[in-house]
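Removed: one protein chain of the complex. Kept in place: all other protein chains.
By letter and in written order, the chains are A, B and C; residue numbering begins at 1 in each of them.
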Amino acid sequence: MLSAGRKEEVSVSETKMVQLVAPDGTAVGDTDVGLSPEALRDLLRRMIVSRRLDRECIALQRQGELTVYPGFEGQEAAQIGSATALGPDDFVFPTFRELAAAMVRGVDAVQYLWYHRGTWHGGPYDPRATRFGPICIPIATQIVHAVGHALGQKLDGLQACTLAYFGDGSTSEGDFHEAANLAGVFNVPAVLFCQNNGWAISVPTESQTAGEIFRRAEGYGFPGIRVDGNDVLAVYRVTKDAVERAHRGEGPTLIEAMTYRMGAHSTADDAGRYRDEAEVERARVADPISRYRIWLAAQGLIDGAFLSACEEEAESFALQVRQGVVETEAPPVEWMFDWVYAAPTEAFARQRREALGG
Amino acid sequence: MLSAGRKEEVSVSETKMVQLVAPDGTAVGDTDVGLSPEALRDLLRRMIVSRRLDRECIALQRQGELTVYPGFEGQEAAQIGSATALGPDDFVFPTFRELAAAMVRGVDAVQYLWYHRGTWHGGPYDPRATRFGPICIPIATQIVHAVGHALGQKLDGLQACTLAYFGDGSTSEGDFHEAANLAGVFNVPAVLFCQNNGWAISVPTESQTAGEIFRRAEGYGFPGIRVDGNDVLAVYRVTKDAVERAHRGEGPTLIEAMTYRMGAHSTADDAGRYRDEAEVERARVADPISRYRIWLAAQGLIDGAFLSACEEEAESFALQVRQGVVETEAPPVEWMFDWVYAAPTEAFARQRREALGG
Amino acid sequence: MAEWTLSGALNQALRDALTEDPRLLVYGEDVGRMGGVFRVTDELQKEFGSQRVFDTPISEAGIVGTAVGLAFAGWRSVVEMQFDAFSYPSLEQVIDHVAKMRERTRGRVEMPVTIRIPSFGGIRGKEHHGESPETYYVHTAGLKVVVPSTPLDGYRLLRQSIADPDPVIFLEPKARYWSKEEGELDADGPGIGEGRILREGEACTLIAYGTMVARCLEAADVLASEGTDARVVDLRSLSPLDEDLLTRCARETGRIVVVHEAPRTLGMGAEVAARLMDLAFDFLEAPVVRVTGWDVPYPPASLEQHYLPSVERIAEAARKVAGY
Partner (left out) sequence: MAEWTLSGALNQALRDALTEDPRLLVYGEDVGRMGGVFRVTDELQKEFGSQRVFDTPISEAGIVGTAVGLAFAGWRSVVEMQFDAFSYPSLEQVIDHVAKMRERTRGRVEMPVTIRIPSFGGIRGKEHHGESPETYYVHTAGLKVVVPSTPLDGYRLLRQSIADPDPVIFLEPKARYWSKEEGELDADGPGIGEGRILREGEACTLIAYGTMVARCLEAADVLASEGTDARVVDLRSLSPLDEDLLTRCARETGRIVVVHEAPRTLGMGAEVAARLMDLAFDFLEAPVVRVTGWDVPYPPASLEQHYLPSVERIAEAARKVAGY
């Protein structure tokens, strides 16, 4: 009862969503986003490979090889389209659901999965080398980091920007707001990229806010834009525009990518407790991979052989990652101590020795 | 350099501000706000009395009778116009600058000033009896309380609402955002009343946010409105509308009242360090009292005798409050302990005895 | 006799409290439709309706802050912070308002707010899902802090917390949610502020709370097999502390080991040690020994058992004090 949804009273302009390719694969906008045929094909390849890996991860969790795993099925276009729009000097601060984006940035999937295996915390890969920040759990806190990082880029006079990923649910946290407001007032080169996947664990977006997320931007004095998050070309285009805008020193952009969380919140979650299976079936129609495959085929850019190659790569990559994961051993006990302080005291060293049984 | 102010890039609709009486006292809108002549006169009387008291408080602080005092000169219309629009069942959560509003609600000025005398914390008066919450220092935290209180009113099925006061600077805190979003999603009878007085200590509003505060509401799914905060009729009208809307169960409203902090942030502050005196002089033109006095006189609603009576009342009230303040003694030491827990333990009682020297 | 899990007993406590008090609300992230990550609020929304049991946006400060406002309006709340570390965004509201409102208003506005926080480690959780936040709360005057270690006591403590006119931080040991106990649920019995002796012994006292209580009982078994009879105390109430019981244990056993998961520095062990100095210095025949988590961030799953006090570490400390 407490949810509102009284949108008729609010005098907002009509909701627009950028879409270039409709769910049925037909073009509905200008699909010339400036990518080469290879790059266009690569988007599909990456989506296929990452979906296969995502499913492998869920299997790995079921088999006890990962502790918990938050799947991203359905969100491939949102992640891959946006990450592809970034340049090498740009930087990403992710949540915990951006494995597909991480791979675009060159993060090693096995190292990434150290996190979900319980091997190490959110920063197993080198965030500076990959320009992909540590996996971040406390909701919305990473958005503030992104804004700080973007401020650093601005102070350094770099032509670079920082992108923060976050979910629809994350926009309810104070940190989202402080980050967005600071981004506006400092006019930093930041892209605030919301994957609105319809759910925050068991809470649907309409119970998360009575407003529309992309409209928040206006209150912060910068543009907000809603994009079909399952349309990889549209996501790429919109993100690319925001990145270029940031590079030109014109400040932040808020992007709301409308997508859908096809799976449960994580392997620890049973979505059947709160979500109608019919809703999931309806969402399947908007699947990011199938529509893009249809469009690419209609452009004559791919054929059956390409698709088979993708499937094969996906298969072998998934198995390769599986192997890397299962072979990952627990780290030595001293890792608990080795990086807490740059120069530990004797008291700290004593605890370390005690823990090591010495 | 870090401030943005690039408003031209943002595609927002034109900024509108509700104003009924212009700074020169001429009517520019429908001034029939539904108040009787007595009530109209009362607004002026209250503004005159509260301004005089405000100045007395500053004098009291200079004389060491108050510890610090945050003046509200210039904000009389914003406070009195809004507080007057509330009904007896409505509730207020204030900041630390709403003495004028507190008096409208019937809070005893001397008891209120216990706070600024260092006699007791933010709740010296009875918040339940006066329906005026404790003075609140941690910026924006009280807005969340207001939303919770409004939720309680809604659950009780009352035709009542809760109004939160806060400043322009307060809108940068995470708590402002969480409160506003919760107000929207729970659709509670709340009025979020921002006194935009141009400054947050030394930081002007344009360094506080690159957006416009009233526009934030759209992102939360409820109406936001900007009003001339120095136009007491306009403030009354806009607040009354929001209150009635809330009473009808139509949910929250964000009001941004544009006013000006004529004095320093508080008696501990020296505004000369950061603010141009010329700006203050320019602001004086928009004084809430003089314009309303001119308008009332033009309507034939007041004469010289009325004004003299107001001045006299202001004078004697200020002196009466002064006397109450200077006569207020330090509370007994046991007050430190007496309300921390409903049922204190023996260990706690031991500390109490120790403190009392026993 | 019925068998209860801790999760089930807490669920029943909420159910009974909601039934008895029509002005009680239960809310938080995913507590409504889904019934909570640990099922503690399972079915309650169905039974009591979505006006009394409801989901909120992800806004911890908002959740706690609205409970403050609801208390002004005469509503009592049980709110949930989904995991230990996710209570940190609400610390300002807790420290500045929940803890201080009664004092600020000279008793006129009470804060009957219970903040439930699934806490502590041992479940192979991810980063930020295994922390021990008690110090932040215990140090804050105006709050009470309790931790049940068993299902029946969980029921009792939760009913007592909800009934308390003062705010109570209710830390639930995640690792014990599915532990079982037979018996009848009963809100009466030892109250907030009282610890309990779970095993008698004279050689030394092992003091713990939450998950570590079971480990202390195990350690006591090991010690018994070596001929050392260790007493085991479940503190239950971290604030206020049961000074009488602490003093009694010092007097009767002279040797004290305090066990907790939180990092050592300024963990509860520090207060227990200092308090025992205040109360019973002359009875202490050995230093109060702290067996605790290390002064490091809570580690990833693969290392957590090297962080958490083990039965062996506890037993070893007991041997040390017993032989002091």
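The criterion applied here is as follows: a contact is a pair of C-beta atoms (placed from the backbone, for glycine too) under 8 Å apart; a residue touches a chain by one contact, two chains touch by 3 or more.
Computed from a predicted model, the values in this text were never measured in an experiment.
One chain is not depicted; across the entire complex it touches A, B, C.
Screening A:18, A:107 or A:185 for touch with the missing chain picks out A:185. Within the whole complex, the absent chain has one touching residue among A:29, A:123, A:204 or A:324, and that is A:123. Within the set A:51, A:97, A:149 or A:265, the residue that contacts the chain not displayed is A:149.
As for the chain not pictured, it touches subunit C at residues 61, 85, 88-89, 91-92, 95-96, 99-100, 103-104, 127-128, 135-136, 138-139, 141-142, 239, 241, 262-263, 265-271, 273-275, 277-278, 281, 286-290, 294-297. Seen across the whole complex, the unshown chain contacts subunit A at 91, 93, 120-124, 126-128, 133-134, 138, 141, 144-153, 155-156, 162, 174-175, 178-179, 181-182, 185, 335, 338-342, 345-348. Contact residues of subunit B toward the unshown chain are 1-2, 67-68, 96, 115-122, 137-140, 169-170, 172-175, 200-203, 207-209, 268, 273-274, 330-331, 333, 335-337, 340, 348, 351-352, 354-355.
The working rule: only the chains that are shown with their structure count from here on.
Set against the Cα centre of subunit A, the chain with the most distant centre is B.
Subunit B has its Cα centroid 42 Å from the Cα centroid of subunit A.
Taking the mean of the C-alpha atoms as each chain's centre, subunit B and subunit C sit 41 Å apart. Of all residues in subunit C, those that touch two or more other chains are 51, 57, 59, 61-62, 89.
Those residues of subunit A in touch with two or more other chains are numbered 2, 172-175, 207-209.
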